[in-house]
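Structure first, then comments.
A single protein chain has been omitted; all remaining protein chains appear in their positions.
Right after this comes chain A.
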Amino acid sequence: MPNIPEHIPQLVGEIYRTRSRLVFATLIRLLKDFDLAEDAMHDAFKAALEQWGEKGIPSNPLAWLVSTGRFKAIDRIRRESRFDSLEQQQIWQTEATPPDASRLIDKAIEDDMLRLIFTCCHPALSLDARTAMTMREVCDLTTEAIASAFLVTPSTMAQRIVRAKAKIREAKIPFEVPMEHELPDRLGAVLQVIYLVFNEGYYASSGESVTRVDLSSEAIRLGRLLHVLLPDSEVTGLLGLMLLHESRRPARTSSKGNIILLEDQDRSRWDRDMIEEGLTLVERAFLSKPPGPYTLQAAIAALHAEAVRPEATDWAQITRLYSRLLNINPSPIIELNRAIAIAMHKGPEAGLQQIDAILERGDLSDYHLAHSARAELYRKLGRTNQARASWERALALAQQDPERRFIQRKLGELGS
């Protein structure tokens, strides 16, 4: 007999690790309920452990897991049924959709994964809820792990997920991929979640450590998954953007955990493989006209990655890209970044004018990086008193320990 029982737990474990989310996604479509699908998925894997040794490994393990999970769910509904109308209806719906083997080919399973992503990222859910649902249901992180990554208590995170599922069920948010004309907007809601997760890992918003590797790599994993399922140019652009940022991680902090600015980083420590992959993706994304906001940001990151020395950076081109980004997406933060690019291109005085104009409007006056940028430009101009005042303002506003240490170091360097 070719199927040696000892190999079964290993095989089932392997399928669980790599494909269980696909089984889960298809079960949600068949059963129309997240919790029921989760239980059914676990029942199916348990049954595989018990039965594959004796009966042999099925020719299509995923199809077997889906149809077994579905039957287990019907059993479960029958067992727990209080014969009220809703559950009766559920049984009826479940039995009315027999598992059709042709629906279980790879393409259909991929569609279910996309349905899962778009349902978890529905714009009727808050950004917090969308993020929690995506981390829990698509990435399969535990509620505890998500809670600790986002610095909230496990019970807060659990409640967020329960409420999101209740809204999906009660408001009847369907398990479907949006229609083509809705896609740009709906995709935006998905990309926003992925980039938020990435940034939460890359610039942890408070606390001791600057980087939390897990969230950034989860976001990249999610980006890769979406890129396979839906190769839209903005998905390509976002994946490129994340890889180009991530490539700098080894050079971003000193061994003591202190921040190292882009211009002071040891560029030989940047991850070349990630840069190569990122650059290829950005080039491909840029072919779509007009490039979207993630593609433009990725193009800016690409220009930094391509500069072998800080002085070799093409600041004129970066300024132009920021201007295009501002046209699509007016935001004072992008304006601040453009101001810094202008300072690098045309000198500190020109940059200061731009930053002061933003601050005078009342935008960003509580944003520590605006004051840090101003301080650095004053320092370059030799206006030490104004530099000190700006660093002190930045210090009063900065929340994160490494950033505070960085500002204190800069204040120290100014002398008294």
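Here, a residue touches a chain if its C-beta (ideal position, glycine included) is under 8 Å from a C-beta of that chain, and two chains touch if they have at least 3 such contacts; residues count from 1.
The rule we apply is simple: contacts and distances are computed from a predicted model.
A single chain of the complex does not appear, and UniProt lists its protein name as "Dehydrogenase", one of "Cytochrome c oxidase subunit 2", "Acetolactate synthase", "Ribose import ATP-binding protein RbsA" or "Dehydrogenase". Which of A:Glu170, A:Asp273 or A:Glu311 touches the hidden chain is settled by the complete complex: it is A:Glu170.
Where chain A meets the missing chain, the touching residues are 122, 124, 170-174, 176, 178-179, 182.
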